[in-house]
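After this line comes chain A, so read on.
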Amino acid sequence: MMHEIILAGFGGQGILSMGKFIAMAGLEEGKNISWLPSYGPEMRGGTANCNVIVADEEVGSPIVNKATAIIVMNQPSLEKFEHYLVPGGVVILDSSLVPVMPKRDDVEVYAIPATKMAYDLGNATFAGIILLGKLLEVTGVVTRESFEKALYKILPQKKHGMIPEEMAALEKGAKY
Partner candidate 1 sequence: MGERILMKGNEVIAEAALRAGCRHYFGYPITPQTEVAHYMAKKMEQLGGTFVQAESELAAINMVYGAASAGVRAMTSSSSPGISLKQEGISYSAGSELPMVIIDIVRCGPGLGGILPAQCDYFQMVKGGGHGDYRLPVLAPCSVQEMYELVVEAFNIADKYRNPVVVMGDGYLGQMMEAVTFRDEEPIYKADKSGWAACGSKMERPHHTITSIYIEADVLEAHNQKLQKKYAEIKANETRVEEFNCEGADIIVTAYGTISRIVKNVIKDAEKEGIKVGLIRPITLWPFPSESYAKYADKVKSFLCVEMSSGQMIEDVKLAVNGRNEVKFYGRTGGNVPSQNEILEQVRAIAAAK
Partner candidate 2 sequence: MAIVFQKPHALTDKPFHYCPGCTHGLIHRLVAEVLDELGIEGTTVGVASVGCTYNSYEYFNCDMVQAAHGRAPAVATGLRRSLPDRQVFTYQGDGDLAAIGTAEIVHAATRGEKITTIFVNNAIYGMTSGQMAPTTLVGQVTTTTPFGRKPELHGYPIRVCEMLSTLEGAAFVERVAVNNVVNVKKAKAAIKKAFKVQMAGKGFSIVEVLSICPTNWGMNPQKSLEWLEQNMMEHYPLGNFKGKDLEV
């Protein structure tokens, strides 16, 4: 199985970190992985995206050509990456920020008001984690246990206290 995932949104939403969590969790599971960011000035206030591949087999191109899932956190990202999806692919979008739904009718769409939910939880930065919760739930790309381990590995020590809350947010996304 090869999961080819595109995560996209505005710079500052934590898109690249979300990708890293998935990649690190994949690594925890002994999978083959790659994480490829968009880089450069476009990141600053513009759009940011990254390609993450988690696979049992060898990863060929690190550039996602046919996405099995996309997570989008703004409207331009949906318009840009919708057509990368394979038929039956998964779109997980933040409906607080993406008012217009996908045009394609051959994909599974999960619209979650993640930003609003994150505000309700008292931490706006949880929006991405909420969306990742749904990704884990519907694609099974990595387990929650591996994801939690990845958080401990990637986040600096001083943020480890937050991880239980992050996992709760992940759960909220999964169950939405």
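With respect to how the candidates were assembled, all candidates are chains of the complex that A comes from, given by their letters.
Odds and ends about this structure:
Just so it is clear, contacts are C-beta pairs under 8 Å (C-beta built on N, C-alpha and C of every residue); 3 or more make two chains touch, one makes a residue touch a chain; residues count from 1.
None of these values were measured; they are calculated from a predicted model.
The listed chains 1 or 2 are all part of this complex, yet only 1 touches chain A. Those residues of chain A that touch candidate 1 in the complex are listed here as 20, 23-24, 27, 30, 32-37, 39-41, 59-63, 65-66.
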